[in-house]
Every structure is written in C-alpha cells, then in structure tokens.
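Just one protein chain is left out here, and the rest sit where they should.
Chain nomenclature is as follows: A and B, assigned in order of appearance, with residue numbering initiated at 1 for each chain independently.
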Amino acid sequence: MKREKELLKGNYAIAQAAIEAGCQSYFGYPITPQSEIGEYMSSKMPELNRAYVAAESEVAAINMVLGAGSTGVKAMTSSSSCAVSLMQEGLSFIAGDEIPCVLVSVMRGGPGLGYIYASQGDYYQATKGGGNGDYKIVTYAPSSVQECVDLTYKCFYVSQKYRTPVCLLADGMIGQTMEPAVIGEYPYPEIDQSDWALDGAKNRKPRFIASIEREQETLRKRVVKIFEKYNKILENENIFEKYETEGAKLVITAFGSIARIAKAAVKKARKNGLKVGLLRPILLNPFPEKIVAEIAQKVDCILDIELNCGQMLNDIKASIASCATTIPVKFYGRPAGMMMTVEEIYKQIENCYKEIVEKKYGTACI
Amino acid sequence: MEQLVFKKPESIKDDFKISFCPGCDHGIAVRLVAEVLDELGVRENTIGIASVGCSVFSYDFFNVDIVESPHGRSMAVATGIKRSKPDKIVFTYQGDGDLASIGLGETIHAMTRGEKVTAICINNTTYGMTGGQAGPTTLLGQVTTTTTTGRKAELSGYPLKVSEILKEVDGTAYVARVTLDSPKAIMNAKNCIKKAFEAQIKGLGTGFVEILSTCPTNWKMTPQQAHERVRGEMSEVFKPGVYKDKVSEAQ
Partner (left out) sequence: MSVVIYRKNIKQVYFMGRIVLNREKCKACYLCIEACPNKVLDRDTEVNGLGYYPAKVVGNQNCVGCAMCARVCPDIAIEKVYR
C-alpha cells in the first residue's frame, strides 16, 4: 500500500487508522459529528472479514465492545457528547474488568442535546468520567488530522499494552476538517493477549473476567493495581507539545483544536516581541501535572484557553498548586462551539501581558 | 457391573459452590445448562456471560470461560463476543429482571439480528437478589416488597410475557418456556435447553429458553409450595410450551 499524503477528513482518518491498527470489531450508533466513522466502518470492516454491528444504542455499543474486548481482539466504538454519556456505565465496567478497548469521542456543544458545533465541553466527561468507582479513562486529544491517525494508533497500543479503555478525544472541528495527512503503517508491536483473554477453557482452567470482588481486601488490591497502570501510562506514554516555552514570560495552555489557533496567536506574539509560549497536553488523562508544574515555575502567568467554561483549567491550577507556585492563571473560554480567531486570542495575550508581565518588569521586557 | 448413571457434569467446576438459597431452581437450571454443554461436547469452546442478579456468581460453578456483564446488557456483550469469535459457543444466563426489564432492548435487538447465541432466562416473578421487589414478570395480585398489597394493573401494569414476544422476533430460531417442578419437567427443560444450543450451533439464529423458576426465600414458601405455585398460578399466566422451533424443522 502506498503511504502518501492524502487529503483526508478527520473522521475518515480515524476510521482508516483503526483498520490499519488491526481493529477487529467496531460497534457504533450514529451521532453527528462523528457519523462518518461508522459509515466508513460499515463498508470496510465486512470487506476485511471483520466485525461491524450497527448497535441499537450507545448502551449496547459499549457493551458489545466489552464482549469483543474480553476475547482479546482490538475493539472500538465511536460517539459524541450526549451519547458518550450513555456509555459511562459500560466504561466503568470495562475499566474494572481491565479490558482493552478504544473509544473515539468527537465532542459537540452541550449540555444535553446542545448542537453539532465543535466544542471542548466534554473534557470533564472524558477525563473525570461519569461512571462509578475509582478509575480513569486514558485520554489523548488530537489537534490535526495527522494526529487523528497517529493517536488512533497510540490509543490501540496503550489500550492493549495496559489492558485499559483509552479515549481519543476529538471535536467537531477535527472530525470534519479536511487536510493532508499520511496514514502510515501501525508502528507499535502487537501485544499478546492470550494469557488472559477468553477463548474457551481448553486444556486450562476457566477464566473469569469481571469487576466484581466479594472480599474487601481483593477489591482494594484490584483498584490499587488499576491505578498503578495509570502511573505507568503517565510515565511511559505521555505526549505533549511545547512551543516557544523557553524564555517565555507567559505560557498558553490549550488542547485539541483550539490549541492550533492558540499556536498561531503565539507565533504572532513572538513576531511582535512578546515572550509567549504554548503548552499543549496531548495526554489529558492521567493529567501531566509535572510538565505543567515545570513550566509554571519558570513563567509569570499562565493563560488557559478552552472551548468551554473552564475545565482543563482546574487541572492546570492543581498542577501549579502541586509545586507551591502562586503565579496567576488567567482563563479565556467560550462554550458551546463558537470558534475563536487568532486575533481574539492574540488580544487576550496582549491584555494578559500588559496586566501581569509588563507590570512586573516594565515595558522594557518587550 | 454397576453403572454410573448420574454424576456432576464436567461443565460444573470440581470445587463448585452453588450459592443460591435452599430449594431455588436456579441450581437445577445451572446444572441442566452444564449437562447440555457436556452432551454437545462444547465445554472447551464456550464463553458464558454472567449477568447482574443472582446469576452473577456463575463463575462459582460453571467450568467455562465467563465474562461479567453490566445489568441487562448480556445480549449486547454476547453479540460482541460472537461477532469477534464466530466459532465460539456463546450463552447468557440471565434473570427476568435482567433480560425482560432493564435489558429488553438489548434482548430484542440481538435476537432481531439473529445473533447465533443462546439465552437462558430464569423467570421467578421477582427481583431475587435485592430482596424480592416487583419485577416485569410479577403476577397480578402478587405480594412483593414493593407491591405490599399485591400487584395492581392500574398502578404497575401487567406481567411481561417474554416468550410470546420473542417468538415474533424474526431472528429467533428456538423459543420455549419450561418449568422445573418435577423430574419429568426437568428432563423436558433439558431437551429444550439443548435445542436452544443447537439453534446456535447450526447457525439458525438465537436460541431462547425461559425457565419458570422458584424463589422460595422471597416468595416466603417452602420449595415444595413454590413448585406448587409454578404449576398453578404461574403456569396459568406464563403458559409452558415450545413457541418456535426452527431446529426441528431444519432436521
């Protein structure tokens, strides 16, 4: 197969990357702005003799993923906002069962039905979760179509390696954008699942996959073991982008689609002599506190920009508090899907700069 | 030489622990499923699904691979397994609260798709594990902890007849309702369960058996009285019989 740059829509890129990654089973229910993923899978998966089921609901879809994942195959579903809400019970079970699977969540504006505009209002849903119990959904957020491909690969690898549900958190803009990208080969090694997956108790003792534990102590140990995995993931699988953070007085934090616009604003600010940088966490959960803390110790202000009312903001603040730094954290957000322009963000940068940085160093700083 | 005419099925673990209350028909149903798996020679190729309710402890006795399902979602989990591993024998073991109440959507849709799996439903007209509340199959007039003066139709509707619904679903290949109130009925139930597995093995569609079961603890009856109730008022509403049998037709 040729590995050339193609003009790709984010949703199709995710779907084709999943197929390249060896996704054996896809289950889904249509919801805008991610319906193209299911449409693509419905024709490609049967061609490859893989499983595609149009589930009767998202509740059913996530539980089909649970069943498929329990046999050790690479299984995935994709959905959006209010429908991902329906999957929370299943996700809690999958996390407790330690079953690998990939969830693609293409955010729309909310709450409730909201509408199909690109939004980042589901940061909490993805990273804090609505399911019960102590667990995390490992979350990666792409900000380009190319990252849709690369992070889909990463999601499958991390889910298989650590036996945990992993979420690719895109939004309507990423899902619907068309831009050039290369669907390269799946770059990760295959992880053997045969020592735990269900395939019939032949010549071995039967296996039981469940989240239920009747003894207090074994339940505690199970949860502790699950959390040890998150620590390892943060240690080994963390990805983030730093742009012009060296020597910056002000650093913008942003993730996903809005980080691209923020990056353009940072470029403009640098051109105008403002010492501004950008930190874009790509692994959102477990949250890379240390990376944020490291930067916070070197700058005078952090400006968090999100397409919501301030969700990652709290993780940023907690990270800064964790290193006992007391720099101001400014926030500029806009809920329910209205995109920001480079100019708008640049204006925020200027304001922040004037208010905090210039006050501290005087205009000589510029 | 004397012959061994009955023994613990291979598909029941050697160190099994049947965790049901005394006299509960669940124990018989579990054994029948295990005997059928033995007789069909599929134990080592089978994946079972433990649903929420009294059946969640399936792993204490079934000697096969088992995955736990969230409440009501067993047929969706079964779909995921069967579509990913079509050569495996997949069965769910569910209560009526699981299959007919919270999971009715998953049940009907999986069966409409004709998923090649087998569903065993224990209908005991109550939520057993949580202490005997009214469920979808609770009979009119039946006293439970949430219908203390008996179930009234105007307040909580009518008992749901699952077999009658599922026989109308095009994807089902075998639908039967059986009882376990006598040795004869138990033999019949076993034959029906076997047919429900054959429906799957032969690729005809979904096999379904609804087992009218007892819950002596929550019915506040002796096991004998409970069986009397199954024979009496329960069988009047939930008529036992084979509702659909494409397995015999195919032979």
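Heads up, the rule we're going with is that a residue touches a chain if its C-beta (ideal position, glycine included) is under 8 Å from a C-beta of that chain, and two chains touch if they have at least 3 such contacts.
Since the model is a prediction, treat every value here as computed from it, not as a measurement.
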For the chain omitted from this view, which of the shown chains does it touch?
-> B
Hidden-chain contact residue, picked from the options B:D25, B:E68, B:E115 or B:D245 | B:D25
Subunit B residues touching the omitted chain (full complex) | 2-8, 12, 16, 18, 20-28, 31, 182-183, 186-187, 216, 223-224, 227
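Convention: only the chains that are shown with their structure count from here on.
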Averaged over CA atoms, how far is the centre of subunit A from the centre of subunit B? Could you give it in whole Å?
-> 41
Mind pulling up the subunit A residues that touch subunit B in the complex?
-> 24-25, 27, 51, 53, 55-57, 59-61, 63-71, 73, 75, 89-90, 93, 97, 198-203, 206-212
Partner subunit A, residues of subunit B touching it in the complex = 13, 43-47, 49-50, 56, 59, 62-70, 73, 76-85, 88, 105-106, 109, 113
